[in-house]
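Quick notes on the structure that follows.
Presenting subunit A:
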Amino acid sequence: MLVLEKARIEYPNLTLRYPDMHVKAGEFVGISGDSGCGKTSLLEALFGHDFTGAFFYDKGLLAGTDIKALGDAKYRLMSYCPQFSQNALNPKLTMLQHLQLTLKGNGLPYDKEEFEELLDRLRLPTTLLDRYPAMMSGGQKQRFVLLLCVARQPQLLILDEPSSAIDMISLRDMVSFLVGLRGKITVVMVAHSLALLSKTADQIINF
Partner candidate 1 sequence: MEQNFVLKTIVKYVIYLLVVVFISFALPRLIPGNPLFFLAGDYATDVPSALLKQFTAYYAPDLSLAEQFTLYLKNLAKLDLGYSFYYKTPVIDRIAGAFKWTMLLSIPSLLISTTLAIWIGVRMGLEKQARGATFLVPLLAVQAVPTFLIAALAQVFLGYKLHVFPASGAYTPGITAQSSGYAIDILTHLLLPLIVLVVSEIPSTAIFAYNSTLRIKKEQYVSFAQYLGISQDDVKQKFIIKNIMPEILGKLSIQTITCVTGSLFVEAVFSYPGLGTLLKQATSYRDYPLMQGILLVSCLYGICVNFAFELMLKMYTRTN
Partner candidate 2 sequence: MSNLSANIAKLPIYKKICLLILVIYFAIALLAPVIMPYSIQDFSHPHLAPPSGTHWLGTDELGHDIFSLLINGFRLTIFMALIAGFLSTTLGTVLAFISVYFGGAIDDILHFTANLFLMVPELVVIMFFAVFAKPNLLNTILAIVFFSWVRVYKIMRAKLMDCMKKNRVMYTLSLKGNFLDVAQALALDVLPIWGSFFVLQCNRAVMYETTLAFFGIGAPLAKTWGKLIRAAIDYTDLYYDNVYLWYLLPPVLAVLGFVISLALLVSREV
């Protein structure tokens, strides 16, 4: 699903080199490393919209096609959930509106039952759909963002430190949810705590 060889970001004073990655479809892969070692930078360079920097690789494939060549088309294949995405919700829209807009943009139907089931698996109450971000806790927002990412039926799901700002209970629910995706969606998750990943991941890549 995802292949990356000899990836590097060149800064004026130094070059960050990344370990090679080979992720198979349906795998759950964890990326760990100390703070500041460039994990987010790599994800931004690969999947972000606004990365301005010198990013190179010898080989970089997403579902068999070169990543840079894909351009914005890559978002049809994958969902990118950046860091601090509990802040990535529009303060003026309800959760239901977020969901409907996402589905509309991806040409998918809204099946009420299907999503109620999804909410349940993430331990989110259905009343959440009528709430605005300001009325939700950090953990709820983080999980809902995850729901949006999954709702669009991507082949690949990239998560950048989804655990950074939420409580342990939400984290546990989230991880068990992600584990449940195994085989259907490829998941690559960056996390601080190795302990969390080692129990669940198929591969762990250390940066």
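Here is how the candidates were picked: all candidates are chains of the complex that A comes from, given by their letters.
The definition used in the following text is that contacts are C-beta pairs under 8 Å (C-beta built on N, C-alpha and C of every residue); 3 or more make two chains touch, one makes a residue touch a chain; residues count from 1.
Computed from a prediction, not measured in an experiment: that's the story for all the values here.
**Student:** Check 1 or 2 against subunit A and report the one that touches it in the complex.
**Tutor:** In this complex, the candidate that touches subunit A is number 1.
**Student:** In their complex, what parts of subunit A are in touch with candidate 1?
**Tutor:** Listed in rising order, the residues of subunit A that touch candidate 1 are 47-50, 75-76, 79-82, 84-85, 87-93, 97, 101-102, 104-106, 145, 148-149, 152.
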